[in-house]
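Presented below is the structure to which this report refers.
For this view, one protein chain was removed and the others were kept in their places.
Labels A and B are assigned to the chains in the order they are written; within every chain, residues are numbered from 1.
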Amino acid sequence: MEFTTRVSRRAVMAGMAAGFAASSIPAFGQSGQPPVRIGMGIALSGGLAAFGKSALLAMQIWAEDQNAKGGLLGRKVELVYYDDQSNPATVPGIYAKLIDVDKVDLVISGYATNQIVAAMPTVMQKKKVFLTLFGLAANDKFNYDRYFQMQPNGPDAQAEFSKGFLQTAMTMNPKPQTIALVGGDAEFPAIALAGARDNAKALGLKVVFDRTYPPNTIEFASVVRAMKATNPDIVFVASYPPDSAGMVRAVREVGLDTVKMFGGGMIGLQSAALKSQLGASLNGVVAYDLYAPESTMKFPGVEDFLVRYRKEADKQGVDPLGFYIAPLAYAELQILGQAVEATKSLDDAKLADYIKATAFKTIAGDIKFGKRGEWAEPRILWVQYQGVAGNDIAQFKEAGKQVILYPDTFKSGTLKYPFSAASK
Amino acid sequence: MTALSPSLSPPARRLPKPFSWPVLVAGLAIVAVEMTLGAQVSEYYLLLAYIILQYVVLSTGWNILGGYAGYVNFGTAGFFAVGCYTTIALEKLAAVPLPLAILAAGVVAGLIGLGTGYLTLRLRGVFFSIATLALAVVLQTLIVNWSFVGGSRGAYVMRPDAIAPFASYVQYLLVVMTVLAMVAVLAAIAIERSWIGMGLAAIRDDELAAEASGVPGLRLKLLATTLCGAFMGMAGAPFPYFITYVDPPSAFSLAIAVNAIAMPLIGGTATWWGPVLGAVLLGFTQQVLTVTISSAANLLIVGILLVVFVTVAPTGVVGITRAWRGRRA
Partner (left out) sequence: MNFSWDLLLNAVTSGIMLGGFYAAVAVGITIAFGMLDIVNIAHPAFMVLGAFLAFLSINTLGIDPFLSALGFAAIAFVFGRYFYRAYYHFFERRGDDSLQGLAFFFGIMFIVEISLVLIFGVDYRLIDLPYLATTYEIGIVQIPLRLAAPCLAGVAMLVAIQFYLSRTFTGRAILAVAQDLEAVRFVGADPIRTKEIAFGIAMASAIVAGVLLIIIQSVEPSIGREFIGRAFAICVLGGMTSLPGTLLAAMILGIAETMTSTFFGPSWSPAVAFGLLLLTLAFKPSGLLGR
């Protein structure tokens, strides 16, 4: 037995197809061709499940859309997915099963780097096209030429993660002289901090504080105080969800009155849960993001998608905003779908060549892949929270709360500084 | 209590030989099957078998201390991770063949087991359990701060190409794990059927009485702790090749610690085949659930099974079958 998009829905569909075989519903009802099956392992439980579920919902919406349009190659699209429990040890088995036993036509990755890397040997051995969701430089060691990664880090993720933040900081007057770096002991923060160190050096900023803290730290005030004592002009934080919240709250309690700009790659602030919990405490924070509902990012189709996503997300208890990963997850399947339709085939070699050569228009914007399957042009956004009032979640759906400062193409407002003034 | 030391046991009751030929033959037969079928069946089944055998090694190792001597080790994930990181450290230094890495992992993890045991085994068993819990945290902190093996960023370990006569590297990993499982089970049998096992059982039943009647308690316990740590470390050594990217959270995984305890208890801790049975049953169920129910409910089932077994059937599957056979006879 396997898990398809929705067992009950499939049963209903099958019943309908049988009952109204001659009617107009899906074209593929009559053709009798097997569905096009897209397989993945994705985190539906464990630490990564919040974003994993959000991504899966977006993909299910795509499958529904595509089937309404007549599927792929005149065949129905079916998602085959297994829960990897946020545990990479389950991943090699899942992909071997998807490819060998379930004989899915295409595979895509689950959420986050560990999962992607654990699947790579199996996927590479079978020479499958592999579109991946948020792998941090995961292909650097493999150099697999059928790998395409959706997180817009660009070819040099390490440098890219702090570039926009620091460039924005350098626009302040007077120019900042010193920087404090602080982050968690985990993969993403380590890479982001290493990049920030290099970038700061290149810009002539003096690093006055450079510390990491262990996972599951409860008390951040000591770290913030030690950092404050070094009197930095700007503070760059690289953190995972529980720490991001802890850090913001500690900063509010200790008070960073001399700091001009505060923020960084703070994972978790993109999720509705933390946005609403922190509410007004977010004002002034300059944070890494991938999508914000600003006028500069109204790609065709995205608003319509978000409306439908939110309707379903409310019912399922999935992230109710759908900003961070959802549009990119939908775009991922748009790319795969377009490749299948254009090449009229499910052949992995042909699909890879097409994806490599094409610039795609998706609901998450224009995407073109470059070196090692990363986005040719990085698109890490830096947003500043402005004018957030209270803890109401609805306000984050509006423009103007998460003002885009970088890159210039999407810029929708200006940086407020110093931090204490921006916090009001 | 008659079986405290060999000299005291009545000569009429002959014990089975410490070395088990049937297990050796069975193990080699499994290797032969893997060698002939490995190239033909889907890699999925090889990976599935690998995970189950990894748990056979872990739960057999856990049971040498937990089942025979009654000392609960919560730090399985720590020892497992020591094995993982020994491989990674060696791999960074030189191209070390996997069997050698496994041996090294066994030595390192065994020494850590010995050290922990030496510090805490003189106390009540529960202190040892808590020390192993703390040990896992200390080890994780060390690894996180040790950049040579990747630190918090984790380390990539590329699967090498297949080595003749194996059709794929996964098949090679599976055969290696099978041999390891066989060795672990043979060691457990040897302990169980020798004076060491008797001594450990005496300690489990009444430590003071055992010491009083001449069982070298501390030395036996240290031996068990060392072996327990060594097997857990060895089970972890091939893991980096299985998963290709190891970071501290995936090496110090809670699933490892939970399963290493749940499997022997569900199978039965009194004999060597309890943990093996538990590992096969529970490991297989989990793998099947991963691709069927496929949600957090999967782990919930493990929890419920564990609670049901320890409350209703404290002797595990082994005990149930024995009671059932006893009734029929």
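In the analysis below, contacts are C-beta pairs under 8 Å (C-beta built on N, C-alpha and C of every residue); 3 or more make two chains touch, one makes a residue touch a chain.
As the structure is a computational prediction, the values presented were derived from the model and not from experiment.
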item	value
Touching partners, among the displayed chains, of the absent chain	A, B
Identified contact with the non-displayed chain, of A:202, A:229, A:376 or A:421	A:229
Option touching the unshown chain, where B:28, B:100, B:119 or B:288 are the choices	B:119
Per the touch definition above, residue among B:258, B:281 or B:317 touching the missing chain	B:258
Candidate in contact with the missing chain, chosen from B:24, B:96, B:133 or B:218	B:133
Chain B residues touching the omitted chain (full complex)	66, 70, 72, 74, 119-120, 123, 125-127, 129-131, 133-135, 137-138, 140-142, 144-145, 254, 258, 261-262, 265, 269, 295-297, 299-300, 302-307, 310-311, 314
Footprint left on chain A by the chain that the document does not show	45-47, 49-50, 53, 185, 211-214, 216-219, 221-223, 225-226, 229-230, 241-242, 245-246, 249, 252-255, 268, 271, 273-274, 277-279, 317, 319, 391
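We adopt the following convention: only the chains that are shown with their structure count from here on.
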item	value
Centre-of-Cα separation between chain B and chain A, whole angstrom	38
Sites on chain B touched by chain A in the complex	42-44, 46-48, 51, 141, 144-145, 151-154, 156, 158-159, 168, 239, 242-245, 247-250, 253, 255, 287, 290-292, 294-296, 298-299
Interfacial residue positions of chain A with respect to chain B in the complex	1-3, 44-46, 81-83, 85, 87-94, 96-97, 100-101, 113-114, 117-118, 120-122, 125, 138, 141-142, 184-187, 189-191, 212, 214-215
